[in-house]
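Note that one protein chain is taken out, while the other chains of the complex remain in position.
Up next, subunit A:
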Amino acid sequence: MSVENFIFLLYILVLASYCGFELIAKVPPTLHTPLMSGSNAISGITIVGAILCIQEGAWSKYLGMAALVFATINVVGGYAVTDRMLQMFKKKK
């Protein structure tokens, strides 16, 4: 990785963190649990990394496959349970 590339990624990190703070500071306390399980599902983005690891090669492939299973549980379960919760927050009456 070149220095320029690394600095570029740092830019992305800083901007995304700022963006995250701004977005999430406005979420009302009522939705904090769904926010947490939802953002938890997002952290399963590692799924992308796991797929990229499953190339040829024995151990690196098996490790990638294990990662893929765990990340998928995190993503699918996280989104499903968040949806289940948010369903309950329908407007009543």
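Methods note: contacts are C-beta pairs under 8 Å (C-beta built on N, C-alpha and C of every residue); 3 or more make two chains touch, one makes a residue touch a chain; residues count from 1.
Here is the rule we use: contacts and distances are computed from a predicted model.
Novice: The hidden chain: which UniProt name fits, "Fe(3+) ABC transporter substrate-binding protein", "Dihydroxyacetone kinase-like protein", "hydrogenase (acceptor)" or "NAD(P) transhydrogenase subunit beta"?
Specialist: Spelling it out: the chain absent from the display is recorded in UniProt as "NAD(P) transhydrogenase subunit beta".
Novice: Write the list of subunit A residues that the hidden chain touches.
Specialist: 1, 5-6, 9, 12-13, 16-21, 23-61, 63-89, 91-93
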